[in-house]
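The complex appears here minus one protein chain, its other protein chains still in place.
On to chain A.
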Amino acid sequence: MTKKPWISLSGIGLFAVLLLTVAPLVLSDHWLNNLGKYCCWAIAAVGIGLAWGRGGMLVMGQGVFFALGAYAMAMHLTLETAGDRVPGFMVLYDPLAPLPMFWEPFRSAGFTLAAIVLLPVVVAGILGYALFKRRVKGAYFAILTQALAVALATLISSTIRETGGDTGLSDFKYFFGFVLNDPANRLMVYLIVAALLIVCLLVVWQFYRSRFGELLIATRDAEERVRFLGYDPANVKLVAFVVSALMASIGGAMFVPIVGIITPAEIGAAASILMIAGVALGGRASLFGPALGAIAVGWGQSSLGSTWPDGWTYILGLLFIVVILFLPNGLSSLPARFMRRARPKPPEPPAPAIAAVELEEVRS
């Protein structure tokens, strides 16, 4: 896709400078923390860009993987805060019962970090293998992933003593030994999130320019042809799906120390769709589109949601419709459009197969 790698690479470099040095210098603590939260969604969005934008898999339930990372992290931080006692919220519901078995290993920092990485890989691996080998795709795949997010959110809501239920897990004092209230440590947590986002961008950049990236697009646009060429599309999709799940999990894990609370509402159907909305707005198949779209939606929610509490969702919905109708490749395709218009008669690029697929998907 990108003929000149240095353009993308310097773009990532510029983004890194903005996030890691400019933002901490110019933003107040509150907005820096908010930016950290948007970065968590952006990390998940980068993964969605890979799976949906490049791989054509409409992953409507990334909240599931976001939750795996988030709850693994939240359980560890809750136990770190509680010390050797049973966490306070459990005492409220059943005063004398012991800590549930599955919480016990999350005392260990190493186990928690391993869980954040391995849990989504294993879950997405099994799920993806079962679905892609059976050639489940399109709307069926989208509905299935969405249903999983709803199911998980309901499960968490209804197990109040084990997971904190609808109230969620909150009130974390420490982050792997660091006092979370300390502004220096909050800056550190922000920088870790921002750095992880840059790393994720570098990873997908590497993917996009590799042969795997070509194969992924080929699978998206003409799965049968890829099969006839001797590749198994299921394996190609599986890799992209697992990587996107891993990114969602990392985003979820960092959401917890940044925001200080995780509830089922952040992982359910609405939250999962909001993640998709950001990706679509930004431009799902581009490198920066998903991340910038997620950050823009997050910002809109914080600031426009403050000014017009009732109106914000309508604004988002309207923007979404406008983009889908007039800018199917998202807001990040605007500059390229302008350039094409400004230059006198450039040779028309061959019509990309994506256009047809896109329309097909929008209609269905």
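Here is the rule we use: a residue touches a chain if its C-beta (ideal position, glycine included) is under 8 Å from a C-beta of that chain, and two chains touch if they have at least 3 such contacts; residues count from 1.
The criterion applied here is as follows: contacts and distances are computed from a predicted model.
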{"item": "Missing subunit (named according to UniProt) among the choices \"Urea ABC transporter substrate-binding protein\", \"AIM24 family protein\", \"OB-fold domain-containing protein\" or \"3-oxoacyl-[acyl-carrier-protein] synthase II\"", "value": "\"Urea ABC transporter substrate-binding protein\""}
{"item": "Options A:L20, A:A218, A:I273 or A:A296, residue touching the unrepresented chain", "value": "A:L20"}
{"item": "Listed residues A:G110, A:P183 or A:G230, member touching the removed chain", "value": "A:P183"}
{"item": "Touch criterion as defined above, residue of A:L99, A:A234 or A:I261 at the omitted chain", "value": "A:I261"}
{"item": "Footprint left on chain A by the chain that the document does not show", "value": "5, 9, 13, 16, 20, 28-31, 33-34, 37, 80, 82, 85-89, 91-96, 154, 157-158, 160-161, 165-168, 170-174, 177-179, 181-185, 187-188, 191-192, 194-195, 198-199, 202, 205-206, 259-263, 265-266, 302, 305-306, 309-310, 313"}
